[in-house]
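Below, a portion of the complex is reproduced, with chain positions unchanged.
Labels run A and B following the written order; every chain starts at residue 1.
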């Protein structure tokens, strides 16, 4: 019998950059007791985003953060600067990554690859409470 | 009882850049009378794309458009140039943003954050009829 479940995850990343939420997501999915389905995460913000990335090497996360700081820098001349120098680059970095992710559930577990982790990508410097809406459909 | 609905939205943006479709989407979802579910928008083109961005500051939208014009410029030397100088950068800007978006529906409404809007991102200079396929599943 097909059914669905909704919820949300509230996260405050202690610093800008990648913040792992894989374990939170695995726990929430397990609690819904579905064998097969589709999980969707939706970040309700435009200055933070979602990303699936390599979960093993901390250096890879640092390289990725440095890369986005370089291609969408703080010191460009933006027209929209009244919310601080880290606001407009935050929107750009969010536009270049994901606002939502959908991940199949199979055998009661997320179908992530061995080296994949789910991350909130925080783009603002000041720690901010972020809400991620969750939706699971399946059986 | 779970069910689904399909439809499409046809949009012609009057100029290149971000074109808000949030209200159209809210209206279409409301007309399906589902309390809980998942909406998927799928842009059936490779020179226009979809994006969730900040809905309040027009300057932020202009900065975002200028940014994509800069990182995927018209005057690079592309091999594929027979459809005009704005064609290949259009494909690149589409590749860097989204062809599809999925947004949970909760309490009969899209679970968008307060500052989030849904946008068609038109990358071609000439106004073009764009079709976005819609799918809603839920109850």
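Some observations on this one:
Just so it is clear, a contact is a pair of C-beta atoms (placed from the backbone, for glycine too) under 8 Å apart; a residue touches a chain by one contact, two chains touch by 3 or more.
As the structure is a prediction and not an experimental result, all values here were calculated from the model.
Number of identical chains making up the complete complex in this structure, 2 of which are shown: 3.
Convention: only the chains that are shown with their structure count from here on.
Taken in their complex, chain B has these residues touching chain A: 2, 36-38, 51-54, 57, 59-60, 62-64, 67, 71, 96-98, 101-104, 106, 111-113, 115-116, 137-139.
Contact residues of chain A toward chain B in the complex are 2-4, 6, 38, 40, 42, 44-47, 71-72, 76, 78-80, 88, 91-92, 94-96, 98-100, 102, 131, 133-135, 137.
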